[in-house]
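One structure coming up, written as structure tokens, with questions to follow.
And then chain A:
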Amino acid sequence: MKGGIVALCCENSGWKALASLGDDPVLDGVEAVRLPCSGKAETGMMLKILEKGAAGVLVLGCPKDDCTFLRGSARAQKRVAVARAALKDAGVGEERVRMEFISSVDTPRLAEAIRAMKAALEAHEGKA
Partner candidate 1 sequence: MITAVRKPFDEIRDLVKGYDRLLILGCGTCVTVCMAGGEKEVGILASTLRLADQKDGRSREITEATIERQCDREFFDAVKEKMAAADAVLSMACGVGAQFCGEVFAGKAVLPALNTKFYGTTEGPGVWSARCSGCGTCVIADFGGICPVTRCSKSLLNGPCGGSSKGKCEVDPANIECGWQLIHDRMKLLGRLADLEAVQPLKDWSTGRDGGPGRIVKEDATL
Partner candidate 2 sequence: MSDTQPQGFKAGSNLEKVLAAGHFAVTAELGPPKSADAEAISVKAKFLKGAVDAANITDNQTAIVRVSSIAAGYLALQQGIEPVIQITCRDRNRIAIQSDVLGAYTLGLRNILCLSGDHQKFGNHPTAKNVYDMDSIQLIALLKKMRDEKKFACGDEIRSSKKAPLKEPRIFIGGAENPFGDPLEFRAARLGKKAAAGVDFIQTQCIYDMERFEEWMRQVRNRGLHERVKILAGVTPLKSLGMAKHMRDNVAGLSVPDYWIDRLAKAEDKAAEGIKMCVEQIERLRGIEGVAGVHLMAIEWEDRVPEIVKGAGLLPRPVV
């Protein structure tokens, strides 16, 4: 997979789940960026990260009814949707941006999500 996956992590959930993955090989090629909340991840930011060469952006937010800042992950979900639409327009495949609702102890599901994203990116790369 050309370029890595940048994970924009809410520090209250995704960041902790990612940290507790420790040195799991699934994290190869995954660059974790800490945010105060997934609601800080902007559409423009996601697209700019892809522009700079990343293969994918994974936004990790808290489950919507457990969000520390009440509406953070709901806003992030809408912004990811706009980013995906933009990628579809650009013809570069919407799977390059993805949102996952991960609580801080959801480590297995996070690993699964990263694997699924890597697979989707490789599949798309094969096609592109």
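Quick note on the criterion: a residue touches a chain if its C-beta (ideal position, glycine included) is under 8 Å from a C-beta of that chain, and two chains touch if they have at least 3 such contacts; residues count from 1.
The candidate set was assembled so that all candidates are chains of the complex that A comes from, given by their letters.
Keep in mind it's a predicted model, so treat the numbers as computed, not measured.
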Every option in 1 or 2 belongs to the complex, but the one touching chain A is number 1
Per the touch rule above, chain A residues touching candidate 1 in the complex are 42-44, 47-48, 50-51, 82-83, 86-87, 89-92, 128
